[in-house]
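Partial view: only certain chains, each at its native spot in the assembly.
Going in written order, the chains are labelled A, B and C, and every chain counts its residues from 1.
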């Protein structure tokens, strides 16, 4: 029953997300043996004004 | 102080969300006895390209 | 595919959690029409030193 939440900076293409969920699901199958049909992934797109590292927004770098 | 986060596939109407928060709040009051005014709910809408089951995006099913 | 995350102050009994997931699942079925088998709930227990309101830890109130 693994549940995965992935925060990404916005701008990923549909094809990149398609690949991401396919490969991350496979990575979990291969590492812990959970069946693929039990693996749920939620992607959340962050705008650059909603992400900060070292106290600075990504849009200000 | 229960805090509830609910991820839904996008497309729910305002009326459905209104019902959802009313009924989920009541469900928590009834099951654990927390007072309604302490119960916070956050809803997050997921687009179909941001949700995956079995390694496949919802928009590809 | 609703996914629900619930943070509770620690100390709930197994019976309370059993009731909570039953009733919250039903509340979502009744409000948005999602089938029960698609509804996932994660409960997370918070200790009183890990929850704050108004800048004060719950263990200090």
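Here are some notes:
As a working rule, a residue touches a chain if its C-beta (ideal position, glycine included) is under 8 Å from a C-beta of that chain, and two chains touch if they have at least 3 such contacts.
Being a predicted model, the structure only gives us computed values, none of them experimental.
The total count of identical chains across the complete complex in this file is 6, with 3 shown in place.
As a convention for this text, only the chains that are shown with their structure count from here on.
Our note on geometry: chain A versus chain C, Cα centroid distance of 24 Å, whole angstroms. Computed centre separation for the pair chain B/chain C is 11 angstrom, with centres defined by C-alpha atoms.
Averaged C-alpha coordinates put the centre of chain A at 20 Å from the centre of chain B. Within chain C, contacts with two or more other chains are made by residues 1, 3. Of all the residues in chain C, the ones that touch chain B in their complex are 1-9, 12, 16, 19-20, 22-24, 26-28, 30-32, 51, 53, 58. Chain A makes touch with chain B in their complex at residues 14, 17-18, 21-22, 25-26, 36-37, 39-45. Note for the complex: chain A touches chain C at residues 1, 3, 40, 42.
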